[in-house]
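Of the protein chains in this complex, one is absent; all others appear in place.
Each chain gets a letter, A and B, in the order it is written, and its residues are counted from 1.
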Amino acid sequence: MNYFLNEEQKEIQNLARKIAKEKIEPLALEYDESQSFPWEIVKILGQSDLFGVFIPEEYGGLGGGVFEMCLVVEELSSACGGIALSYAASALGTIPIILFGNDEQKKKYLPRLATGEIIAAFALTEPDAGSDAAAIKTQAKLDGDHYVLNGTKQWITNGGEAFINTVICITDPSRGARGSSAILVEKGTPGFEGGKKENKMGIRASATRELIFQDCKVPKENLLGREGQGFLVAMKTFDQSRPGVAAQAVGIAQGALDKAVAYSRERYQKGQPISNFQGVQFMLADMATQVEAARALTLQAAKTIDGGEKNVAKISSMAKLFASDTAMKVTTDAVQVFGGYGYMKEYPVEKMMRDAKITQIYEGTNQIQREVIALQLIKESVRRKD
Amino acid sequence: MKIIVCIKQVPDTTNVKINPETNTLVREGVESIINPFDMYAIEEAVRLKEKYEGTVTALSMGPPQVESALRESVSLGVDEIYLLSDRAFAGADTLATAYTLAAGINNLEGADVVLMGKQAIDGDTGQVGPGVAENLGLPHITDVRKIEEIDGNGYMTVQRLLEDGYVRLKVKLPAVLTVVKEINEPRMPSLKGKMRAKSKEMKVWTAADLDIDKERIGLSGSPTWVTKIFTPPKPKGGKIFQGETRDTVSELLDELVKGGIPIKRGGGK
Partner (left out) sequence: MNDIKVIVEKCVGCGLCIKACPYVAISLVDKKAVINEKCTLCGACVDACKRYQAIVITRTTFSGQKVAAYSGIAVLAEHRHDRLSSIVPEIIGAAKVLQKTLNKKLSAILVGKNVKHMAGEIISYGVDEVWMIDNPKIDDFAEDVHASLVTDILLEKKPEIFLGGGTVMGRSLLPRVAARLLTGLTADCTELEMDPEAMILKQTRPAFGGNIMATILCKNHRPQMATVRHKVMKPAKKADDGHEGKIVEMDYIDIPDSQVEVLEFVKEDTNTVNIADADFIVSGGRGLRDPKNFKLIEELAQALGGAVGASRAAVDADWIPYSHQVGQTGKTVNPKIYIACGISGAIQHLAGMKSSDIIIAINNDPNAPIFDVAHYGIVGDLFEVVPELVKQIKGK
């Protein structure tokens, strides 16, 4: 399908594809095994300006938006969903600064984020606050010129690796969700530490850690937006980042599809390549159709957001829901096409299937996405009746 | 420091396939790329610039389409690009090429370091580097695997790869170096570099722009003539053994011994 990319978008896509193929793919299985953080690749992505595609030009970026970010995430994910996540999670941590940061905050962090010199993380989830984000307990108390943070964040991607962390915490416990605020915490701030690294099923090249705050003093100027805007920051950020998860899912699925097609032509049974068998052909055809549909929805969601549409929750959720379910299905089928070899770690599709699973879970489980979509449908219906 | 990298545009043999019936190269759809060895030279030049400050100029000789290779070099960190292009340069062998490139370098008023890949993957000669050095009256070092340092007095220390090890050499700049793959890992282009590459002004010099003897360029400056080009004979289908490991290995060794190959079982060195 032709998405009529402009010259710059084509350059972005080609460069991300080149890096995925030449630099990421050869190392994907190794990182999956070792679970070490892919700093080597992050450095390459930084030097290539890919971290800057969604950052405004005045802050050292290339001035693109969610669409460009999705192009990069998809290409990187086709080689390794875990490494792509390290990129996408940094975007997730950067978006709140772009959306809510004041000029000083932007000047301080965005140029360094654009070159990949530093990466970012976004910290909301806590042990008792997953899908129920309003249940967070991490507190920030204003004390003179500083906020003092106490609490623990869980399952934070790029946690412990990111230099700048957007942390959602409670500044006014009496106001519930309306009493939350977003505060920027730099790595190395006394009282802030990365906890243990999680041992995950998939996306193992990405770092997932606890963030522990113990009387962590952060300058007052690090407040993002205003006090009480914490959930607004989180929701607006997710609206923009969700297509990134969808793009990650599309990339993983495309990677698995490519491997399955290539393998079906190489693998001989009964004296002919298995691509000659209709049973295999039908599977490949379905996989390809699903991937293309997921991509179309994802890129359309990204375009809708970049175009300035206000209410993007529905399309954003639809893209994430559909693409991640597609990724799970397509990777599972790719393993099937590979047969017994597909189940072995020497072949890449086993990893892709493990990587795909998380896309149905994080940044709002697919059940939550369906809730969001349904809620919107009902709202729209009510409005129409009025 | 002023650094000049000489680059060549070559057909991308990665995608070349052999037609099994005619035993000839299938060239359809073969793209032109920067000679892979020159990519290491470009990277090394850019690294020298980053370490010691200065400018990197890429220079190439060839038809107009070489422009794309030169522009690509800009996206990799090269500052200025020059193309020597003239029908009169065509047909140059390594002697005439070295002479012409040296004239181009003279037109650029020389350099502290001239870098290029150890050879081009289409010609595989490796003769242009030493030839350029001779024409410029500069020392040359081929097969450089590491540039250790450039000291304050303008001496460069390098490691040069040999068959049985390497030798560390110190040379007073200016000098011409050809590099091997081991020297570095070329970086990926950057998006900003790609945009710079699009708008970068490229200077084209014809024979008339250079201080040269017209007799010594292109075909007329080339003592060597290609009289015949052919594809090497196709290997005859080999003997393939399949089955139980112990049997296949033993059959193979039997076959080798029969063919007079000095592998002795139970002996070995």
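Simple rule for what comes next: a contact is a pair of C-beta atoms (placed from the backbone, for glycine too) under 8 Å apart; a residue touches a chain by one contact, two chains touch by 3 or more.
Nothing here was measured: the structure is a model prediction, and the numbers come from that model.
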| item | value |
| --- | --- |
| Selected from B:I42, B:A58 or B:A98 as touching the chain missing from the view | B:A98 |
| Where the missing chain touches subunit B, by residue | 11, 13-14, 16-18, 20, 22, 24-25, 27-28, 30, 36-37, 63-65, 87-88, 90-91, 93-95, 98-99, 121-131, 133-135, 139-143, 145, 157, 161-172, 175, 180-182, 213, 215-216, 218-232, 235, 238-242, 245-246, 248-250, 252-253, 255-256, 259, 261-263, 265-269 |
| Hidden partner interface residues of subunit A, rising order | 26, 266, 268, 346 |
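Here is the rule we go by: only the chains that are shown with their structure count from here on.
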| item | value |
| --- | --- |
| Interchain centroid distance [CA atoms averaged], subunit A/subunit B, Å | 41 |
| Residues on subunit B engaged by subunit A in the complex (per definition of touch) | 187-195 |
| For the subunit A and subunit B complex, residues of the former touching the latter | 8, 11-12, 15, 18-19, 22-23, 44, 47-50, 52-53, 62 |
